[in-house]
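Here the complex is missing one protein chain, while the rest keep their positions.
Take a look at chain A:
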Amino acid sequence: MDQKTVAYDSKVEGEVIVTQADAVINWIRKNSVWPMPMGLACCAIELMAAGGSRFDMARFGMEVMRFSPRQADCMIVAGTVTYKMAEVVRRIYEQMAEPKWVVAMGACASTGGMYRSYATMQGVDRIVPVDVYVSGCPPRPEALLDAMIKLQDKIGRESAVKNLTARKANGATPAPEMAGVGKDS
């Protein structure tokens, strides 16, 4: 746990635990990541392997792969995003519940990879905000697990309460963090 958690003294506090809302909310969020497998190419096979018994993502509290975007909060873009598919990827991202995170798995999703071609989007971060990039072509399941643990760390550092109130004040505009995306267009 991070430093925000206040130590619990059962003699003083009885059945009450004192902590900060941020710490609690982040702790809940980061230990119940429900990924949406956006499998588009070979990386998706490694993603399946990561969910299988040998690597077993369940050990890290992120095994609940949801194939409905409304029940997922972390999109794992595994594979080559073509321009024809880009609209669908973005649409599924928009359908996911807030707060949501994106992992770009592998070279293609991160940068277009070896596809220096007219048909391939040169990095999925042009249309969705990416939190963690995973290198490799395709990355091994261990690399994905590492990325997911990195994502948990990142979720743990977020100021959840501030985000909640800010979102409310802004009238819940979708994905305000998109501002800096697509700067080269």
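What we mean here is this: contacts are C-beta pairs under 8 Å (C-beta built on N, C-alpha and C of every residue); 3 or more make two chains touch, one makes a residue touch a chain; residues count from 1.
The rule we apply is simple: contacts and distances are computed from a predicted model.
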Absent chain [UniProt protein name; select from "glycine dehydrogenase (aminomethyl-transferring)", "Maltose/maltodextrin transport system permease protein", "Ferredoxin-NADP reductase" or "NADH-quinone oxidoreductase subunit C"]: "NADH-quinone oxidoreductase subunit C"
Sole contact to the chain not displayed, among A:Val18, A:Ala119 or A:Cys137: A:Ala119
Contact with the hidden chain (one of A:Met57, A:Ala72, A:Ala109 or A:Ile127): A:Ile127
Those residues of chain A which, in the complete complex, touch the missing chain: 83-84, 86-87, 90-91, 112, 114-120, 122, 126-128, 175, 178, 181-185
